[in-house]
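Only a single protein chain was left out; the remaining protein chains are all shown in position.
Let's turn to subunit A:
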Amino acid sequence: MAECGIFDKKYSYIHDRKWGSEAADAHHIIVRKSHAKGFLVYLSPILLLASAFHLFLFKDNITITFWNSLLIAFLVKLLLQKPVEKESVIVMPAFGVQLETHRGSKIVRRFVPIDKILKPVLSECVTPVTCYWSLSFIIRGEAELMLVFKEVCPPVKVLVPIWKALCAAIGSEGILGTPTADAP
């Protein structure tokens, strides 16, 4: 079946319908390579060498040793950790939803049975510095929402078709119902 996509500065969205939407419906968010991140990855070994040399020179100074050790640990983590390449949502109306996170050859999968999902919701998340949209599941019997995309933060124009597909699979209407209003 034909694939269709939305392309953004940071992400590409691919809707894969090769199995037919009744059997399985796959939505992929592919992270485009960032030049800034690539630059940081190449810079980090140089910083690591400089920190090690600095540590060797000032090994008697505890404060400098402590901060240098922290910096080295952070740089090592940055170098070793593989960046997220893709996150996928595979909707199988008969069974459930499989959420995948691809880091190189390593794939982390989470499966949510269809009867455990009460409703998929698009919600606005507020942090101390920004505000963004996220797609989550309300899971029956659980107080916490389950994030569909744990690592990536795609724009709402990418989240909307995925949300609609999830609503159609679960059988709920694709419009916002009565929100929880806080009465004064």
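Everything that follows uses one rule, which is that a contact is a pair of C-beta atoms (placed from the backbone, for glycine too) under 8 Å apart; a residue touches a chain by one contact, two chains touch by 3 or more; residues count from 1.
The criterion applied here is as follows: contacts and distances are computed from a predicted model.
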Per UniProt record, missing subunit out of "phosphatidylinositol N-acetylglucosaminyltransferase", "Elongator complex protein 5", "Ubiquitin-like-conjugating enzyme ATG10" or "ATP synthase subunit f, mitochondrial" is "phosphatidylinositol N-acetylglucosaminyltransferase"
Tell me, which residues in subunit A touch the chain that this view leaves out? 9, 123-133, 155-157, 160, 174-184
